[in-house]
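Shown here: the complex without one of its protein chains, the others still in place.
Entry: subunit A
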Amino acid sequence: MKVNSRGRFAAVVAMAGVTALGLAGCASDSANEGASGGGDAEAPSSTLTVWVDAERVDALQAVADAYTEKSGVEVELVGKDNATIKDDFIQQVPTGEGPDITMGAHDWLGELATNGVVAPLELGDAAGDFLDVAVEASTYDGTVYMLPYAVENIAMLRNAELVPEAATSFDDMIAKGQAAGLETPFVVEQGAEGNPYHLYPFQTAFGAPVFGTNENGYDATDLQLGSAGGEEFATWLGEQGGKGAFNTDIDGDIAKQAFLDGTAAFWLTGPWNVGAAVDAGIDVAIDPVPSPTGQPASPFAGVKGFFVSAESDDKVAANDFLVNYLGSEEAQLALFEAGNILPALSSAAETASSDPIIGGFATVGAEAVPMPAIPEMGAVWQYWGIAEAEIINGADPVATWQKFAADVQAAIG
């Protein structure tokens, strides 16, 4: 044991040092985030800590700097992994370590509000300047909690070289694709557990929304899934599954590859995939979702925005930054240019729509309905995709659909 004790001494002491560093590291990390709160102990000017999807930090940096220049309030952007940002926010806000503001999606709202971690936001007169769908999505139980900055929805991407004209209906789309010599003209992301988000436009075309609505938004006590329209949709889905128009073996990557390779001319997807198609040299056109019934096929709208923490000590600055600054046309356009998705502010959306792709999505989005943010939606997601996947793969459509509606009803209670 005495052999080479000097080397060991050094190693052991170094390890102890690392431990202390680790402890200090953990501590100072959390201390930094808490620092935004201790406004009066620090410098007189406030600091807003903002959690941002790591991919959008650069987009927001210029906007944040401009606000600092205008108001003297420091804005510290912290890039976070989009997959963990919501759970981290919910866990850290009650401890006082969370940020003042976080970026997020409107369908988190029910969960955030139930956990009491978001503060209501007063849009004031600005509420009328936003797209209706954006304000609707930012409202939970009659109260606005989110400053919307972008609206996202899916639409039909069409390879204009293969099929030069937009399809007028679902059957027309398949026919046009087959006329162009394609075996599978249309692809949509599904996977073994289904993907109801991407099938929802077809479901709405049959007049079967998930929940009914009342003056406060979606009404959890009014589950509409089991309606006659739902059964018709299920029957249609089963037929199309039998014909191979829908396939649960096609996941996001396979669908993308099929469109990029030109083996599929239609791809039902969102703006996040357009870049890849354009980069692949495909002449992309954005069409409304072809309806199987003649009724409009409305996709879900997902609205992105910013929430103020319920425990923020700088609520005034946070409100000012969001409502009076990020809600301005200038800031919304700056965010649009960096992120390339449709702004939530009507005037900015109009400017942005001059781009044919954004404009295409905006046209489809005019028909879109906000994805329900009520916590009961969690129960729906749990069973929805599985039921649809089973129907596509040949299960009895009506029976499966009714069992799904009953399961959801039981889970909601």
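As a working rule, a contact is a pair of C-beta atoms (placed from the backbone, for glycine too) under 8 Å apart; a residue touches a chain by one contact, two chains touch by 3 or more; residues count from 1.
Basically, contacts and distances are computed from a predicted model.
Q: Out of "Transketolase", "dihydrouracil dehydrogenase (NAD(+))", "Maltose/maltodextrin transport system permease protein" or "Electron transfer flavoprotein, alpha subunit", what name does the UniProt record list for the absent chain?
A: "Maltose/maltodextrin transport system permease protein"
Q: In the complete assembly, which of A:64, A:105, A:121 or A:326 touches the absent chain?
A: Of these options, the touching residue for the absent chain is A:121.
Q: Among A:79, A:94, A:207 or A:262, single out the residue that touches the unshown chain.
A: Answering carefully, the residue with contact to the hidden chain is A:94.
Q: From the listed residues A:180, A:254 or A:398, report the one that touches the chain absent from this view.
A: The missing chain is touched by A:254.
Q: Tell me which residue among A:175, A:228 or A:316 touches the hidden chain in the full complex.
A: Here the residue in touch with the unshown chain is A:316.
Q: Of the residues in subunit A, which ones touch the absent chain?
A: 1-2, 5-6, 8-10, 12-24, 26-28, 30-31, 34-35, 38-41, 44-46, 71-73, 87, 90-91, 93-94, 110-111, 113-117, 119-122, 124-125, 141-143, 192-193, 247-251, 254, 310-311, 313-317, 319-320, 323-324, 375, 377-379, 381-383, 386-387, 390, 393, 400, 403, 407, 410-411
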